[in-house]
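Apart from one protein chain that is not included, each protein chain of the complex appears where it belongs.
This part shows subunit A:
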Amino acid sequence: MDLVKYSVRRFGYMIVTLWFIITVTFFLMHLLPGSPLRNEEKLPPQIKEQILKEYGLKDPLHVQYFRYMGGLLKGDLGTSMTFDGKKITDMVMEGFPASAQLGLQAIILGCLIGLILGVISGLRRGSWVDNITTVIAVLGVSVPSFVIAAVLSYSLGLKLGWFPVALWGTFSHTVLPTLALTFIVIAQIARYTRTEMVEVLEQDYIKTAKAKGLARNKILSKHALRNALIPAVTILGPMTVNLMTGSMVVELIFAIPGMGKLFVDCINNKDLTLIMGTTTFYSAFLLFAIFIVDILYGLIDPRIRVAQSGKE
């Protein structure tokens, strides 16, 4: 029952936060210079005015806001101003599958390798595995993914010819971009898991379990790992959202038809409906991921649930 109440409250917060983000973005984006017109440089001023009127951009800001919110409540994100007639939902959905596939592959691979490295280096502090994990963690955090992408594309793609250097189509096209994206996941997960493993293994309840004669594997899987996972789960939500909604630079380097570039293009083109669409999509996705992480917290560690419901 506690969990249900807790979940409903978190969901309510999520909706209010989303409304706040949408409203702030709507008014902020009108401060951007220029108009959404593409051929602006060659466009006579009177035609420019005419087109802006057609787009409804000459209406008072509050009228535009309520019109947008009205559409949003009906599930209509509107149509793009630079991609004439194209529905924002279609644009997001066109790019999302490729970005999501790469993001998921990177998360799964990264979590797998990161967890293994984190656990082993936590168990064997100072060993060569621990040192390698440290190197990977430092590299993964400090070297931007586009550098890794360029190196992978040049070495494994262009020079060795093992994988396609770019484009999209088969699984082999996903290998290099996935590797480029997965580095940061491995680094983060390994770092958090290692630190937490070291701390958890020092806890009294682990010593008690050992003293009671519990098998090493059981201690690790049932007691140590479960608690060591909490910080990793914390970062997993936002990280998954970030990766699944596309990395502009990695998608650019591998010519992937994802949605990463939409986030930048919409600002550069001042495509107002697209800015709102991508912001709404990203925020909703991120808030939902945070919501799921909150629920997972409650499941992994009931203390969090109880504390947040104010019963502690």
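Here is the rule we go by: a residue touches a chain if its C-beta (ideal position, glycine included) is under 8 Å from a C-beta of that chain, and two chains touch if they have at least 3 such contacts; residues count from 1.
Everything below uses one rule, namely that contacts and distances are computed from a predicted model.
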Missing chain, UniProt name, options "NADH-quinone oxidoreductase subunit J", "Peptide ABC transporter substrate-binding protein", "Protein translocase subunit SecA" or "Cytochrome c-type biogenesis protein CcmE": which is it?
"Peptide ABC transporter substrate-binding protein"
Of the residues A:L102, A:L236 or A:I256, which one touches the chain left out of the display?
A:I256
Among A:I51, A:L72, A:V198 or A:V233, which residue is in touch with the absent chain?
A:I51
Hidden partner sits against subunit A at residues 32-35, 37-47, 50-51, 54-55, 79, 82-86, 94-95, 98, 134-135, 138-139, 141-143, 146-148, 150-151, 153-155, 157-159, 161, 164-168, 252-257, 261, 268-270
